[in-house]
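All protein chains of the complex are present and in place, except for one that has been dropped.
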Amino acid sequence: MHIAVPKLFQLCCALAALAGSTVAQAAPPPSQANLSPVLNAGMDGASALRFDWPMIRIGTGEYDEGPTGVTVFRFARPVHGAIDARGGGPGTVNPEFLQLGYDRPALDAIVFSGGSWYGLETVTAVNTAFVDEGYRGGRWDNVGLVEGSIVYDLGSRRLNEIYPDKKLAQAALRAVQPGVYPVGPYGAGRLVMTGAVFGCNAHSGQGGAFRQIGDLKIAAFTVVNAFGIVTDRDGRVPDCNREPAWPQDLKAKDLMADAMNTRKEGWPPPPAPGDARRNTTISLVIVNQALAPWELQRLAVQVHTSMGRAIQPFATEYDGDVLYAVSTAELSPPEDERISLVNLGLLAGEVMWDAILSAAPEQPAMPVPSSASVADAKTLNKYSGDYLFSQFAKLTVTAAGGKLFGQATGERDIYAIPRNKSVELLPVSATEFTVPGRYPLLLRFDAKGGLTINPGRWQQVAKKARR
Amino acid sequence: MHIAVPKLFQLCCALAALAGSTVAQAAPPPSQANLSPVLNAGMDGASALRFDWPMIRIGTGEYDEGPTGVTVFRFARPVHGAIDARGGGPGTVNPEFLQLGYDRPALDAIVFSGGSWYGLETVTAVNTAFVDEGYRGGRWDNVGLVEGSIVYDLGSRRLNEIYPDKKLAQAALRAVQPGVYPVGPYGAGRLVMTGAVFGCNAHSGQGGAFRQIGDLKIAAFTVVNAFGIVTDRDGRVPDCNREPAWPQDLKAKDLMADAMNTRKEGWPPPPAPGDARRNTTISLVIVNQALAPWELQRLAVQVHTSMGRAIQPFATEYDGDVLYAVSTAELSPPEDERISLVNLGLLAGEVMWDAILSAAPEQPAMPVPSSASVADAKTLNKYSGDYLFSQFAKLTVTAAGGKLFGQATGERDIYAIPRNKSVELLPVSATEFTVPGRYPLLLRFDAKGGLTINPGRWQQVAKKARR
Amino acid sequence: MHIAVPKLFQLCCALAALAGSTVAQAAPPPSQANLSPVLNAGMDGASALRFDWPMIRIGTGEYDEGPTGVTVFRFARPVHGAIDARGGGPGTVNPEFLQLGYDRPALDAIVFSGGSWYGLETVTAVNTAFVDEGYRGGRWDNVGLVEGSIVYDLGSRRLNEIYPDKKLAQAALRAVQPGVYPVGPYGAGRLVMTGAVFGCNAHSGQGGAFRQIGDLKIAAFTVVNAFGIVTDRDGRVPDCNREPAWPQDLKAKDLMADAMNTRKEGWPPPPAPGDARRNTTISLVIVNQALAPWELQRLAVQVHTSMGRAIQPFATEYDGDVLYAVSTAELSPPEDERISLVNLGLLAGEVMWDAILSAAPEQPAMPVPSSASVADAKTLNKYSGDYLFSQFAKLTVTAAGGKLFGQATGERDIYAIPRNKSVELLPVSATEFTVPGRYPLLLRFDAKGGLTINPGRWQQVAKKARR
Partner (left out) sequence: MHIAVPKLFQLCCALAALAGSTVAQAAPPPSQANLSPVLNAGMDGASALRFDWPMIRIGTGEYDEGPTGVTVFRFARPVHGAIDARGGGPGTVNPEFLQLGYDRPALDAIVFSGGSWYGLETVTAVNTAFVDEGYRGGRWDNVGLVEGSIVYDLGSRRLNEIYPDKKLAQAALRAVQPGVYPVGPYGAGRLVMTGAVFGCNAHSGQGGAFRQIGDLKIAAFTVVNAFGIVTDRDGRVPDCNREPAWPQDLKAKDLMADAMNTRKEGWPPPPAPGDARRNTTISLVIVNQALAPWELQRLAVQVHTSMGRAIQPFATEYDGDVLYAVSTAELSPPEDERISLVNLGLLAGEVMWDAILSAAPEQPAMPVPSSASVADAKTLNKYSGDYLFSQFAKLTVTAAGGKLFGQATGERDIYAIPRNKSVELLPVSATEFTVPGRYPLLLRFDAKGGLTINPGRWQQVAKKARR
């Protein structure tokens, strides 16, 4: 019998099989202590952004077991930096210093990380690596300065609390290279989402864009993990787990108008569910034109404000939005050839919009339950058991009457499988099952007692516990 | 012979004739000392915003001679306020106090004004009126608090330096009334423009919108005087003096893409001409739901950021953008009926977008030069002479060879009529002449030696000097 | 019989007689509308600070009827400015602009004023005067920038609500002159006090100091109206209405230690009485050395912080402390001759301390009640009547049994004479009476039905109402 498996799934399954099998060997769930950094994933892929700017070297590190990751931007020499924090829950290292308006370049690197405030360890780790490697000593004029921010990728987004740590950050720092940046679910954007405001919960990633206009270079990098929806220049929302009644060609203005409709049932809407309350988009815009401190700060403000077009709403209580603006000061044109600050901001805002749109990967296809009987009772029995994802996430699978059921039996729900009741797992194939709904799950069992939820870049892997 | 005069012009001319004739009587140009406040203009018009909210009383004052004006928002009792200043050249009174996070309502009124920093006199004048009228004494717990901001409406936008002053502001304060707000070129929005970034230079005004959703009330007021273009929810730019090659259905994304085009002649574009460098959008969002200080501040940030959709670019060096958020705290629903802060911000952002779009009045129609000879030499000779608009703006009109010519002979250009050369004034009718171009002028001569440039809401009036 | 009248009283009485008699002629109490500016008072006195710095021109305006006043610092050309606001209730005009770090000099003038937030009218008035006088037009590159702050000198400090207004400020602006600054109860420091934290309530004023070191010039100006006590470099509190038990040589450390004493009766002390809750010290430090924006801001922070030595406590909830730092940029020494920023701050902090100490005028001497009978019944009867200080401050004087009694019969207490009971007025001389206590009153009756409370710089004048 032929089962239609969407193309993306096929792709991801190969990867998943690899990752899954390895992980499944380890009896206990992975802990922070024994993780292996995956470096510069996606850098040689077709979707990677390539650009010519030796001053910028980038490295990424990821822990597949989270998944979660970190992205390091290291500058070839100290640069000028400014910061604009606008979100309701920012996580930052050393922003005060950038706000003092010094005209001396001092910034060595910027670090973006997953892991919520725990991920700030990556920012400080990059700085200490500079001492350890001898790049920076501690003389008064030779103290490294690394700034950075984090996004929230914990909670119900995954079934563990692994965070990017010192080891991962320093490995990513050592892996930096110029001219390439993986776009999509990589680095700090390994497990990020958008659109919880309307329940979209679309997968996102880190985005990037680069433009050169004459000698002027502008690069924009962003990790899009927004409470708001991402909107293109025609007002469309390309990525969203839609409510059934919503049109395929979803527009921001329609969602907004709907929210304004007072006659709608269920108004006011309930507050966002807990996890939807933590997001954050962190961004970096870099120009090579020399700018005075006030100019760099203004660039940060103008570009950060412009992002309100691409992400709606933006800068909410549930975001921690921070933007860094950097000037490498490689370009000091005479006054009359200089691109005006306001035009520079306008251009950089467009580059940033491109970066935001580039972030979203292809969304997972919906698994289609099979109408045929796909697995016999013996197989189903074999799948029964307790699957441990982490110390607080456990799934108990039971077979009964030729059907398979799941129930979360740890401290937390397993996505759409709650703790308080048993849910039928509908068969897709002999090894795959699904829980349909707006955010469908795919569960794949393997022969060795392994279970992978949502195989692919965001998969969660468990092994059946011995009874 | 029939001359096509567009409808708006016919309307405005009636008004202009009235105003013009009166002004022309006065031999010297108007000075700050002898101006007459025009109060609550447009409040009974069809375009006025009407709403039911007794806590908010609004008054406007205008000096037609500028034109320029002021808008006063007086609250029935002290309210909570927050401020978010994002522009490069803000003008504010007392913002520091609002930033201290006090949980006691203290704000009596907010004042918006034209006149650039000179207009700040209106803000302080409203506060002193509170003492003069006995509303506020000076006891430690009874000091009035008035905040406010200004827009730039001077420079080449008009031919004088009249500013909204203490007299005008206190008159407007005494004229406040609930439930009505004139939308368009009124109050502080009397002479404002948008879109200088792309040379649009469209007329704008003050905008307003109101929504009630159950018990929740949201009002948004704004004076749109932006360097950026105003964009609707479909990405269109409704109001713009277009370059000839531009399409009628002008889109923001096309203008932006054009700006990114490196092969375009004349890149980089020259810096904005002087006067385009001063703008400012000032806004006020009011809700009746009680909010903690941090919530009100967050509302300000979220709504102000959302305005980046409607005004592109926003928060530039050439703007002084400031937004005030106010809670009247009339509504204190139980926690589970409360509209979440993020939804409140989303809704208020939409109301603000409506307010911005409401601000633009119908743009002046293009005068069409007549191909026929419309005035004889005698008439043309009668028009010749020096017309004094203010101490630094003078227009010399001369007749030669059956044609009429104009040249600025004071300290400043007269719009499209420069100081360094004579420009032909093309006849439209026996009394009207035009200088065509992207920003065409209409000059109307009257029988008594008066000259009105651009008759209508933004007209400039002069009388011929005796030789 | 000889009555000892302290010397200061003799001096002030001459002035008082003059002022008093004039005022007494007017039947109604003075209103804001009919006040006469007193300009540059004290500038030719011995206590005036004289200095050689043509870039700084200073004018003061006062309304004796308050008393209250304003001080205008006008710069010969635009200068660089920074602001540091640290108090709990600041009043400022346009601080946001100074915080943007622009490197272009833009500041025309700084205005200090009494009148609490109402006094902000003086700040905006100085700017509009610049247009009115033609110094500043409204072109984009020619907009005047005036900043300023206020102190609280209303409430129970005087018996009226007169505030420094547009008329007074513009008169003071026109009166500016270089090289001289009246130290003591002049200008914005006309009715200021210090030490309410410990009940000192000492009279203060505006202070100033100047130092030239080589080519380097440093000037410090301040209006000391602090909730804290003023302390000299030996820790002494020179000016304080002491509690009876306190030593003559009062030290800050002893007052502080006393406050820490847990066994003391009445701990915790009651909150400061209402009026003590409003104070504010506003300061200006000017240097002629060119400084980058961050340097000027740092100078502001360092000097403002240093003032915590001279005023204890400083920057409290009950203050609105603001400091402006200005660089005239007249001096641009080569790097190796430049005084380091930190040394500049140290020096300026010392100059500011000198300025603070200079502010306090000689404190009023204590009136001594006479043991002899000083006035006959007929005279006492003549003094009886209602004395109206303002629309809300009325004193009713009655004679009974050869004694004179007073009671406040308006809306407010008359200093130590309350509304709820009659207080005996003890005779000092035939025309003078006193209410003893920690803050003694002196009441002087004149032949024409006038009454002056506390004759001198801070006197309050009333005329007997006709019955």
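We call the chains A, B and C, going by the order they appear; numbering starts again at 1 in every chain.
Just so we're on the same page, a residue touches a chain if its C-beta (ideal position, glycine included) is under 8 Å from a C-beta of that chain, and two chains touch if they have at least 3 such contacts.
Only a predicted model underlies this, so the values are computations on that prediction, with no experimental measurement involved.
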| item | value |
| --- | --- |
| Displayed partners of the chain not shown (whole complex) | A, B, C |
| Candidates A:67, A:81, A:95 or A:427 - the one touching the absent chain | A:95 |
| Option touching the unshown chain, where C:227, C:387, C:405 or C:445 are the choices | C:227 |
| Hidden partner chain, touching residue among C:106, C:290, C:346 or C:430 | C:346 |
| Interface residues of chain A (partner: the chain not displayed) | 32, 85, 88-97, 100, 115-118, 120-121, 123-125, 127-128, 131-132, 134, 137-141, 143-146, 152, 154-156, 161, 163, 165-166, 274-275, 277-278, 322, 391-392, 412 |
| Chain not shown, touching residues in chain C | 86, 88, 197, 211-214, 216, 227, 233-235, 253, 256-257, 259-260, 262, 267-269, 271-272, 295, 298, 301-302, 305-309, 312-318, 337-343, 345-347, 349-350 |
| Absent chain, residues of chain B that touch it | 100-103, 292-294, 297-298 |
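The rule we apply is simple: only the chains that are shown with their structure count from here on.
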| item | value |
| --- | --- |
| Distance in touch steps, counted as few as possible, from chain A out to chain C | 1 |
| Fitting chain A to chain B on CA atoms, where both chains share a sequence, rotation angle to nearest 5 degrees | 180 |
| Furthest chain, CA centroid comparison against chain C | A |
| Centre distance in Å when chain A and chain B are each reduced to the mean of their C-alpha atoms | 43 |
| Where chain C touches two or more other chains, by residue | 100 |
